[in-house]
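Omission of a single protein chain aside, the complex is shown with its protein chains in their original locations.
== chain A ==
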Amino acid sequence: MEFAELIKTPRVDNVVLHRPFYPAVEGTLCLTGHHLILSSRQDNTEELWLLHSNIDAIDKRFVGPLGTIIIKCKDFRIIQLDIPGMEECLNIASSIEALSTLDSITLMYPFFYRPMFEVIEDGWHSFLPEQEFELYSSATSEWRLSYVNKEFAVCPSYPPIVIVPKAMDDEALRKVATFRHGGRFPVLSYYHKKNGMVIMRSGQPLTGTNGRRCKEDEKLINATLRAGKRGYIIDTRPLNVAQQARAKGGGFEQEAHYPQWRRIHKSIERYHILQESLIKLVEACNDQTHNMDRWLSRLEASNWLTHIKEILTTACLAAQCLDREGASILIHGTEGTDSTLQVTSLAQIILEPRSRTIRGFEALIEREWLQAGHPFQQRCAQSAYCNSKQKWESPVFLLFLDCVWQILRQFPCSFEFNENLLIMLFEHAYASQFGTFLGNNESERCKLKLQQKTMSLWSWVNRPSELSKFTNPLFEANNLVIWPSVAPQSLQLWEGIFLRWNRSSKYLDEAYEEMVNIIEYNKELQAKVNILRRQLAELETEDGMQESP
């Protein structure tokens, strides 16, 4: 298929663009295979370059010969184009619709994008599982790398290399995989060096209604506990949901068969419930006509902050089990690709100082989301303005980012990165020129040959010029566990994401700038003082030498 077939009208003049916080601009609208471009053809006015894949929904309106297209983006921005001429307007609208919903991944922009920057470090090789494992292997010999999933034969949503208990051979792992949803046998997610306890994650056990068991599964899970130690299985579903899952062949671990383990049920919502929550929240944020009380009740009705609280609470509980109880954890929900990953990754943010650095956080995203098989392609296909209620679209990753932001807000000096990094990750998960978030798992990414055909997001982010935008000037390495508050009073709406297009951030930006200035000036003085001290010391020793005969 050629893009040209989809573009009936590639150019329209005298189009007026309205967007938040900018005066209206008149210019020429151009459609390319991947971008919607508006250029005023004046040197100093900014142009609009919008990825078609960022478009979530469009509305058309006509008043006489003047057509209006309202474009609702996946990053929640809403822009309006006034297009003279009904035919042009209809053509543009249908082209945008077609181009923003391409059915083949290989037609997406990352496959066409050629970077204008020099690649210093290829992000596709920045976070190799072997390297990550080395961080653990010095501390423990109880775990090993397994290549059992080399051809994605055992578990299609796992990466080729996983970390498993040393005591389990690959044959046993294959058997365990048949007992776990999607073949997702328990693997190591995090090793807590302080006390040797671990977080593992998996899919639900396929016990079914007649209580099927799997000796290898029991052996694997028990093998991770030393004698006399206890563990907790955190099921992210409420008990009744887990019980209902048995009817469909799923289920949960019977404690009798895992005697050292206690099971805890939490209730993190999934799929369309989260998607509806997002839709309601963004609707409330965009509607500025209602009064104060209405706003709070709509915020409440969206349940977004309730989901945040539930996810954070579960992550804190997991971290608490590990750090305070000295117990290992196994976490799963149904598939083990959504709420499970929210919990395992947030627990690491709380426990592991490294995951609060830029590099460590990227590694966490790579390990716990991309490699772990969170289906980005499905979950992020549509955003808050979609009306096709597909079951698999869900802002699971955005909720995770929001939770990280909540912790960052409570510990503003303990993170090497700032809010901008989180916002950037949100944007790229939904629409990007990079291949990182394409596909639903490593197996699909492999088949698409993303490493060869597209650029990694990390290749771009980790360049010094970009990194500076994402660096938190307040950062001071904090090697402690950080325990966030999950009380409703402590959780806030993430304005940087949800009110980004509804309120001017001028004064907040100014404050940020001032903060940077204060810290930069301090560093500058520090450097100057150090130089002078050295000079002085040198002069004084010279002096001393002259003095002594």
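In the analysis below, a residue touches a chain if its C-beta (ideal position, glycine included) is under 8 Å from a C-beta of that chain, and two chains touch if they have at least 3 such contacts; residues count from 1.
In the analysis below, contacts and distances are computed from a predicted model.
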item	value
Chain excluded from display, named as in UniProt, from "T-complex protein 1 subunit zeta", "NADH dehydrogenase [ubiquinone] 1 beta subcomplex subunit 4", "Phosphatidylinositol-3-phosphate phosphatase MTMR7 isoform X5" or "28S ribosomal protein S25"	"Phosphatidylinositol-3-phosphate phosphatase MTMR7 isoform X5"
Candidate in contact with the missing chain, chosen from A:G211, A:G249 or A:P488	A:P488
Among A:Y22, A:Y147 or A:Y521, the residue in touch with the chain that has been omitted	A:Y521
Residue in contact with the excluded chain [from A:D13, A:E151 or A:E300]	A:E300
Sites on chain A contacted by the missing partner chain, in the whole complex	230, 232, 239, 255, 262-266, 285, 288-297, 299-300, 303, 305-306, 308-309, 313-314, 316-317, 319-321, 323-326, 409-414, 474, 476, 478, 480-493, 495, 499, 502-504, 506-508, 510-511, 514-515, 518-519, 521-522, 525-526, 528-529, 532-533, 535-537, 539-540, 542-543, 546-547
